[in-house]
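A short write-up of the structure that comes next.
Yeah, one chain of the complex is gone here, protein chain that is, but the others are all in their spots.
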Amino acid sequence: MTSLTTGLKGRSELGVALLLGAAGVVVFLDANGLVTPYSKSDPVGPKTVPFIVAGMLVVCAVLLAINVLRGGKGEAEGGEDVDLTHPADWKTVLPLAGAFVLNILLVDWAGWVISGTVLFWGSVLALGSRHFVRDGLISVALSLLTFYGFYLGLGIALPAGLLEGIL
Amino acid sequence: MDVWSSLMDGFATALTPMNFLYAVIGVILGTAVGVLPGLGPAMTVALLLPVTYALEPTSAFIMFAGIYYGGMYGGSTTSILLNTPGESSSVVTAIEGNKMAKAGRAAQALATAAIGSFVAGTIGTALLAVCAPIVVKFAVSLGAPSYFAIMVLALLAVTAVLGSSRLRGFASLGLGLAIGLVGMDSVTGQRRLTFGQPLLADGLDIVVVAVAIFAVGEALWVAAHLRRTPLHAIPVGQPWMGKSDWKRSWKPWLRGTAFGFPFGALPAGGAEIPTFLSYVTEKRLSKHPEEFGKGAIEGVAGPEAANNAAAAGTLTPMLALGLPTNATAAVMLAAFTSYGIQPGPQLFSSQGPLVWALIASLFIGNFLLLIINLPLAPLWAKLLQLPRPYLYAGILFFATLGAYSVNLQAFDLVLLLVLGALGFMMRRFGLPVLPLVLGVILGPRIEGQLRKTLQLSAGDPAGLLGEPIAVGVYVIIALILAWPFAYKLFRRNRPATAPAGGAAGLATDTDDTVHSNHHAVYSDHKEQP
Partner (left out) sequence: MTVVVGYVPTPEGEAALTQAITEARKNNTTLVLINSSKGEATVDNRFAQEGDIHDIEQRLASQGIQYLVKRPVRGHDAAAEVLDAAEEHHADLIVIGLRRRTPVGKLIMGSTSQRILLEADCPVLAVKAG
């Protein structure tokens, strides 16, 4: 690995420190904006804990940044199905996230059966399955099954959307 | 009512056909997810949280308990047959278990794991039934200052003791506490961190947070690093043990149980430390020390028992104090909240029948696991041939379904994706997820106790020290926080010893040889084709 890429890798964890710091600042500003008349029954008030949390986040951010700059590194999580020897496979993750976003956009308008089918089908394809027809059928079946299962079993009416009246 | 009659009532409730059915579903589902890669009991219970809308609380918890215990069984199966410990608690089982399997003794390894789990689970549950009411009796006398201190202890202990980097643990805890702040302040009605978004006023639903962190984050993370080269499962028939195996197993089972339960019951004990301790002990006491490292049955029996006893131990603070100390207990606590049941010492009096039915179902679940798993082990191994695109697409599908069904709002799915991305990032950069989830769950309760305490003392911070228990707990907290610095000083004065590696928490109190073994397990399966 070249020194440039290791440098970049080190820098990417600084992003975590940045995120922590930003979260700390947001929590602080939000709490600071609260108007609290002093009350005897609530001497702590709604601000104290957010201030503590904000402080903790900022301290962690600073310490983490120092740790990373000194060469500290978070240990990526392993697992039964995880192979950390190859870099993150964005060609899988991004289409997966895409299927997820599509589901969010579709669910209220087109209904769960359609959006759920899109989600499952899209995810399976993103993960590398190539049985287009079989996967499609499974997706439709799964969406229909959960739609009716939730309606009849749990009493939750998922949106029917475009298929209103048919289902 | 005494323990015995309460427990008998619990059995009466748990053995009704409906509840028994849920126990069976729970243990089967639990074993399946324990075997399946990528899925664990915490994620499964999180994905099943929507059933709390339709199911009786008793049935739901009986099922969750089955999943919890079943997950432990399933985890040991993959450790032994594949050498891929899914959870840190089964790392030690894999050391000797996989060696045994490779030497053609898979059936005995699985048998001693299953029977040992049964023995430890049963003793552990009995201890839970005896200890929890005692803890409750002690806990109801405590006031807000002590509660505040104990909850802070639980949070800090989990954060500081588990995981490889304390700093990253605290970062995760901070994020969790911040997420827990979102929504209307319960005392003043002020909106915090809602950014003018009315949908955030009620706070982030714990179902959404748990599902996002455990399921979506995990699925995305695995998708990014999917192992392409397939593994080999060691073929196995029906698990069984010979006479000499029994002779060599029963003492490790009991000793493992003795290690596991107390550690599980401690706020930050978890299952890792007792499994390592059990392994080291068995290695020292064994009449066949030369077999260790080549597949010694004691090295499977002891840690597996410790693992399951710890699982039972974990339920003690969860039921008696409302303090979850591992991921599954945390999600089960979230389920209590979604039923509107207040966890804490009052749980035994307000929800007595539920709690005792839950404890009774643990005995039943343990027994079911034994009779289901001994004959079915070969079948469970077949589950590993499930194509993974379906597995991970299924996790995303049910995660979405679960989060959406809470409020039927697409907005929750946006949160799910954002928090899922956070979970992904945390796994990438080694931030443990448990402190975050505990922060979200315990944060608001800690704040409540803090405000109650200072309300009682009229704003005087000395009120925090108003009870002797509270003072004692703060001393323990100080010790936990000061420990690494003291340890460093100690090491500096004795520079000859080996440097503490990444997992400082474990390296400090376990044998170095075990520790290197632990790494060997991982490097082992990385090198596999």
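Note that the chains are named A and B in the order they appear, and that numbering of residues resets to 1 at the start of each chain.
Definition applied: a residue touches a chain if its C-beta (ideal position, glycine included) is under 8 Å from a C-beta of that chain, and two chains touch if they have at least 3 such contacts.
All values derive from a computational prediction rather than experimental measurement.
Of A:K40, A:R70 or A:R130, it is A:R130 that touches the chain left out of the display. Considering the whole complex, the residue from B:P37, B:P252, B:G365 or B:G394 that touches the absent chain is B:P37.
The chain omitted from view is touched by exactly one of B:R227, B:R255 or B:R451, namely B:R227. Residue positions on chain A in contact with the hidden chain: 80-81, 128-130, in rising order. By the touch criterion stated above, the residues of chain B touching the omitted chain are 37, 82, 84, 227-233, 235, 381, 384-389, 528-529.
The rule is short, and it goes like this: only the chains that are shown with their structure count from here on.
With centres defined as mean CA coordinates, chain B is found 22 Å away from chain A. Taken together, the chain B residues at the contact with chain A in this complex read 37-38, 50-51, 53-54, 78, 82, 84-86, 164-165, 167-168, 170-171, 173-175, 177-178, 181, 185, 187-188, 190, 192-193, 195, 219-229, 387-390, 392-394, 396-397, 400-401, 404-405, 408, 410, 413-414, 417, 421, 424-425, 427-431, 443, 446-447, 450-451, 454-455, 458-459, 502, 522, 526.
The touching residues of chain A, when paired with chain B in their complex, are 13, 16, 19-20, 23-24, 26-27, 30-31, 34-36, 39-46, 48-50, 53-54, 56-57, 60-61, 63-64, 67, 72-86, 88-90, 92-93, 96-97, 99-101, 103-105, 107-108, 112, 116, 119-120, 123-129, 135, 138, 142, 146, 150, 153-156, 158-159.
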